[in-house]
Every structure is written in structure tokens, then in C-alpha cells.
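In this view, the complex is presented without one of its protein chains, the others remaining in place.
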Amino acid sequence: MALLEVRDLSVRFGKFQAVSGVDLTVEAGEIVGIVGESGSGKSVTSLAVMGLINAPGKVSAGAMRFDGQDLLAMPARARRRLLGSDIAMIFQEPMTSLNPSYTVGFQIEEVLAVHGYRERRKRRDRAVELLEMVGIPDAGRRLSAFPHQMSGGMNQRVMIAMSVALDPRLLIADEPTTALDVTIQAQILRLLIELQREKGMGLVFITHDLGVLAEIADRVVVMYAGEVVEMAPTRDLFTHPSHPYTHALLNALPDRALAQMQASGRRGRLPAIPGVVPGPNDRPLGCLLQPRCAFADGRCVTEHPLLHPTPGGGVRCHRPLGADGRPGPELAAGPLAGVA
Amino acid sequence: MTGAAPSTPTVTAATVPLPSPLADFWRDFSRNRGALAGLLFILLITFAAIFAPIVAPHAADVQYRDSFLVPPPWAGGNDWRFLLGTDDVGRDIFSRIVWGAQLSLLIGVIVVTVSLGFGVLLGLIAGFMRGTVDQVIMRLMDILMALPSLLLAVAIVAVLGPSLVNAMIAIAIVVLPHYVRLTRATVITELAKDYVTASRIAGAGLWRMMIIVVLPNCLAPLIVQASLGFSSAILDAAALGFLGLGALPPTPEWGTMLADAKKFVQSGHWWVVTFPGLAILLTVLAFNLLGDGLRDALDPKLKER
Partner (left out) sequence: MLRFLSSRLLVLIPTLLGVVLLAFFLVRQLHGDAVEARSGERGITAEQLAERRQALGLDRPLHEQFLTYLGQVVQGDLGKSYVTQRPVLDEFVELFPATIELSIVAMIIAIVIGLPAGILAALTRGSIFDHGVMGAALTGYSMPIFWWAILLIVLFSNILGLTPVSGRLDVLYYIEPATGFMLIDTLLSDEPEAFWSALHHLILPSIVLGTIPLAVIARMTRSAMLEVLSEDYIRTARAKGLSPFRVIWVHALRNALIPVVTVIGLQTGTLLAGAVLTETIFSWPGIGKWLIDAIGRRDFPAVQGGILLIAVTIITVNLAVDLLYGLINPRIRHQK
């Protein structure tokens, strides 16, 4: 049984479809990376899983199960019991994600207190232990520090400490290093991976940086405009991307582009993907990538592709790319052909 | 990428012509029903004020000796000449309120224009010259802001002597600091920006910089402030009138009409005090609604609210 199983998740804000038909599975101890541009719906997906989508957002799913428990049918109180203790989340902006009016110690001890740590002594000791675990020096004194008295990197460590305080089985990290200095990014990343390995947590790592996922993820989910367009084990994704979007993303990685240029002996510009992600008012009828896809044909314009299952995951394309990087044979449409 | 396929027809038309800023503003503004109501009321009052001689059935100071304290015809009285009844010297209250509208709007316009004008000027000077001039001006403004507007106005009128003109001067002085601060803050912010440096290098003169560079950027908050300033001008003028420090009787200023209110409170002649006060309330409310609506429509940050 998978640790987290999400099927056909959709989130809508008024007229805007932020996420549609997303499937996500995370096994215990697995690191799944979700990658996509801004507006791809990757954050909204994780917030929906956590139950943090507020009105006017509407969440609907075929299934959303954590460890077999149905998250959708669960009463709010039961779900809150899971949050912070079994499923935890860390966010992108550490400087604003902590309450400026309370000490770091208060905020860490709070999550302990709410989920069962009754004795003050125990809470405090555990808090010190956690701060040391995430590499904050002089942990005892830092407990009485305020978030604004520490740097972004330190604050993110505090967030991580807070999130793993109760040994969650699943940790969702929403672009945890994006807002940090480059040198600190590597440190935080390493910290996360170490913790994941030690505790055997499932980790969902959301990012726009495909390069990071190459290093840490077991599987990668690529999202575009609110849909999953490809899922595959990391190595397969990087060596044989099936979806044109993944292919383009990989090409856009500076290292890869440089390597290719060196290999072919030609100089040129860094490839970029022309066009922009569709906004709420201009969603194409057929494939959502079609206006920007080099390989699009007539069918792509009119028919919305399904997520065709593959050995490692799936790909949402009528003619997924083959090993040679060119579109392969047409895939048959399912019984719901033409339905967006 | 070179696309082999032609570009796609998408769900809706790909490009909608961008609406003009004015249309954009009107669309945001008119969504706010309170603001629309306020605007409507203001237009109504302005109409009544401009055409007062026609709208008001009587003159403001005509006394009908046989009709003291007549209640409104729809509430006990029987004289339809006086729609809202008469006061203790037989003057028609409805007419006085209409004439008072003229007065109140005039007060608002004069006060706001004067204080806006001087305020913006002082703000520009303070912002551009900095140094001692700036410090002096700002200290002065701090002192003015240290006191609530009514008290300061009372003080100034106490010195100058009670009259409507003095009341207007007092109120205009009192509200000056808001415009000065706003303008000065905008000047300082904009002057730090690159495009200003660029235009300075290109040889733009001081006046050009002031008017073309700075003012458009603080226009929106200034307009909002002016609208709210209108309402507080009317309130303060009414308060001064009520205290006997502003317009003096028999001027039909709404606040002055309430100056003798206390004796009518005891005696049961409710209409003498209700309608002038109601007029003040509705007018001030209308300007506040307008100001709020303007602020919501003009300030992009607040658009979500």
C-alpha cells in the first residue's frame, strides 16, 4: 500500500482551473520530485493534499489516501491530527513562514504540545535536540531567538526542525531552497536528504529546478499548466524523456546545453521554450502544451491527450518521444477521446 | 523551436483589446455599490446647491410670523408650504437645508482646494530642497498634526474671531499636513528612481520634473485624501458652527442650525434638529463612500479586498 495515493485531483478557483486530473503516488521512504514552471499547479497540488486550500478554492479528487486512510472523507479534526505529526510541509519563504511575534522555541514546542507532548521539560529537551539535528549551533540559546534575528538559512532549518519534530512519515517540501543564497541551498538540501534517509520518510520535493531532482529524486513528476505530463523514474526521465515538455526542460538546462554544444562542435544560443504558460483565459482546447510544442500536429490541436501509462509512470502525449528524441507512433485515444 | 503546425485556435479569443485606464478604473469603481450611491448623492446635492434658488421654495431668512415651529405636513402639521416644518422664527427648514447645501459644498471646495494647493506646494518644496527647509516644514507639520483637527481649528478661530471665513481658514490649515506629507513622500521616493536621474541628465527643468514626474505618481492617493478631506471639512465646519465659532446665525449652515438644538430637545420639536443633522450625515457619508471607493479602485494592492 502506498504511503500517499492521489488520483484525479482537481482544484478550481472560481473560473480558473489550477490543477486538473493529477495522479500522485508516494511510497514509504521514496523521494518523489515534482517539477514545473510557475503556474504549473505544483504548489497547489501539495496544499490540496494537506487540506490547506481555502475558499474560494474547490478541491475534488477521485481518491486521496494517506496510509490507507481516506483524507477526503475524514472529519476536519482527524485530518488536523495528521498534519504536523504524520504529514508535514515546509515552504518556500523561510523569513515570512515563521510568526515574527513568537520565539523559535515557542513555535517548535507548539507543534509538540498540540500533538501530545504534555510535559514542558520534555518539549524543551526535544526542541533543543531538533535544533541540533538541523545543525543550528548553540541550540539552547536559540530557542529564545525571534525569527527576524536569524538569517534565511537558519529560519529554514528551524522550519525543517519543526516539520520533522514528530517524525512524520511524509514530508512535503515546496521549493525549500529557492529563496536562499546559492551556498546555503546546497547545505539545506543536504540536510533534507540526510534526515530523509535517517528517518525513512517519504519526501515530496517540489521545485522548478530539474537539475536538483537529478541528484536526489527516485521518481520525477513533471507538471504543466495544472496537469501531470510525465512521470518516470529519475534516470529514465533524464536519459529518455518521453514528453516534449520534459525534453525541452532538459534542453534548457545550461549544463546539458553546453555539453551538447561541445559534443556537436557547434556554438549557439541556449535553447529556451518560446511562449508562456496559458493563463485562465486562454486554455487551448486540445493539448495544453500544443501552442508551444515543436512537434504538435492537427490532433494535438483538437484532442486533449490522456495520461498514457508507461512502465515507469505515464506520459500525456499523443506521440510520445522515442529514444531518438523524435515523436513515436500515435497512441490510441481512450474511450473519452476529445474530452478536455 | 520552429513550429511545423500552424498556431492554434484556443478556447477564447487570444487577444482582447486592452481597455483604457479610465474604463478600467470605472469598471472597478462601479463594482462598489456604496461608492456609486455616494457619487449619486453627491451629484444630487451638487445639483440642489447650484440650482438652489429654484429648488428651494423659500429664501433662507424669510420668517413667517404666523408659522413658528410648524411640524412637517407629513407628520402632524398641515401646511404643505413647509416640507420639513419650520423653526422657532418661522423659517422653512427644507429651504434652509438646500441653501445650506450650497454653503457646505462651497466650504468643502474652498477648503480642499486651498489646502491641497498649499499642501502640494509645500510638499514639493520640502521634497526637492531637503535640508533645513525640509526640516522646518516637517517640524511645522508635525506640530499641526499633533493636535486633533477640531481643537486646532477652535484655537485658530479663537484668535481670529468667529466667522465662516475664519473657520474655513482654520480647517484648511489644520488639514494641510496630510497633503504635505503625502506629496513629500512621493517626491522622495520618485527622486530616488533611475528614470528621474535620466530625465535630469537629459536636461529636464525643475518645474517639469515636479509636474510631470512627481505629481502623476501621487495623484491617486491625493485624490482619495481630497475626497475624505471634503467630508472632514464639512464635519469640522458644522462643529464650529454648532459651537458658535463658525458661521453665525442666521447663516443657514447645517451645524449652525443645530446650535440652539438643546432647547428643542426638551420641547419635543424634533424636526428642527433632525433634518440639518441628517443632511450633514448623508453628505459626509457620501463623500466617505466615494473616498473609499476611489481608494479601492485606484490602489492596485487593495484590489482583492
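Letters A and B name the chains as they come in the text, with residue numbers starting at 1 for each one.
Keep in mind that, in the parts below, a contact is a pair of C-beta atoms (placed from the backbone, for glycine too) under 8 Å apart; a residue touches a chain by one contact, two chains touch by 3 or more.
This structure is a prediction, so every number in the text was calculated from the model and none was measured.
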| item | value |
| --- | --- |
| Residue among A:Ala48, A:Leu98 or A:Leu210 touching the omitted chain | A:Leu98 |
| Residue of B:Met168, B:Ala233, B:Ile280 or B:Ala297 touching the missing chain in the full complex | B:Ile280 |
| Omitted-chain contact residue, chosen from A:Ala2, A:Ala28, A:Leu72 or A:Val114 | A:Val114 |
| Identified contact with the non-displayed chain, of B:Leu22, B:Ile54 or B:Ala146 | B:Ala146 |
| Footprint left on chain B by the chain that the document does not show | 34, 139-140, 142-143, 146-151, 154-155, 158-159, 231, 235, 238-239, 242-245, 255, 258, 261-262, 265-266, 268, 270, 273-274, 276-277, 280-281, 284-285, 288-289, 292, 305 |
| Absent chain, residues of chain A that touch it | 50, 52, 80-85, 88-89, 91, 93, 96-102, 110-111, 114-115, 146, 148-149, 159, 162 |
